[in-house]
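Only a single protein chain was left out; the remaining protein chains are all shown in position.
Right after this comes chain A.
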Amino acid sequence: MKSMLGKRALSSFVSLFVLIVLVFFLSRLTGDPAALYLPVDASEEMRHNFREIHGLNDPLMVQFGRYMADLARLDFGDSLRKARPALDVVLEAFIWTLWLALVTMALVAVAAIVVGSIAAFHVGRPFDRFASVLSLIGASAPDFWVAIVGIVIFAVNLGWLPTSGTGTVWHWILPIAVLFIRPFGLILQVVRGAMITALGSAYVKTARAKGVRNRPIIFVHTLRNAMLPVITVIGDQAAALLNGAVVVETIFGFPGVGKLMIDSILQRDFNVILASIMVTAIAIFIMNILIDIAYALLDPRIRA
């Protein structure tokens, strides 16, 4: 298992380097930040001066060399717009995204596994039908719409929750509820499918024949076998959340990394783009390694 993790870390590191090179050059192809930072009627002299201050007049290779040299000292450069270290800006936002993703995925995983297992156990019965319809509706509802409707109902009309923002635990409920819906629907379907297959297998019949009751059959025998595909999908969905929930962050004024990334791309704030991509990439690599470990724990065949 150690050698597997070592290989994983090495390939992650190579991917990260390729990512940095690609993003560095591609983002610089998209346009001149001076044109966006300065007012439209600024003179060429002001523009030149701006580029000079921020080292944008140098050849691209020189800029890249300087960036990598700074990076080796863990200096991610300053944000062009905010005039402070890009890494500070990104980490500040990433913490919010990380919490949002963790809480949402924890709730989703528990809810989807429980509901999915019960549905699989009662295939074709009303509970199963109801769960399926609900999850399909959830998986196909556009999140911006759900978010706005949620605000209108629960904040404006009922006055139970704050519309948006951060501050109290109440502020987290609507964003998490909106983020919950889609992965819940998806993971529930995967759990249900995997469980139906597992429940139909020979060892379940044997267990039943021995008189084992329903609860242990679900939670001891079948769930562990059905978990492998489920973990893959959970990882996939968690990665999407770690990249930032742009729509939810924008609507709820949640200071996460998704909106930061979009804003920094629109403003050509190169150092923030690069820092946020690196931070989220590293988080996703770490998560993938955790998933590999989970696989290994669940399935002895992988541990080799």
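Please note the rule applied: contacts are C-beta pairs under 8 Å (C-beta built on N, C-alpha and C of every residue); 3 or more make two chains touch, one makes a residue touch a chain; residues count from 1.
One rule holds in what follows: contacts and distances are computed from a predicted model.
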"Cytochrome C oxidase subunit III", "Heme exporter protein B", "LutB/LldF family L-lactate oxidation iron-sulfur protein" or "ABC transporter substrate-binding protein" - which is the UniProt name of the missing chain: "ABC transporter substrate-binding protein"
Chain not shown: contacting residue from A:Ala42, A:Leu71 or A:Val212: A:Ala42
Specify the residue from the set A:Val114, A:Ile196 or A:Ala239 that touches the hidden chain. A:Val114
Across A:Phe24, A:Tyr67, A:Phe121 or A:Phe252, the one contacting the chain not displayed is A:Phe252
Listed residues A:Ile20, A:Ala93 or A:Ile273, member touching the removed chain: A:Ala93
Touch assignment to the omitted chain, from A:Ser11, A:Ser140 or A:Thr168, lands on A:Thr168
Pick out the residues on chain A that sit against the missing chain. 30-31, 35-43, 46, 49-50, 53, 79, 81-84, 89, 92-93, 96, 107, 111, 114-115, 127, 130-131, 134, 148, 151-152, 154-156, 158-166, 168, 170, 173, 177, 180, 184, 250-253, 255, 259-260, 266, 268
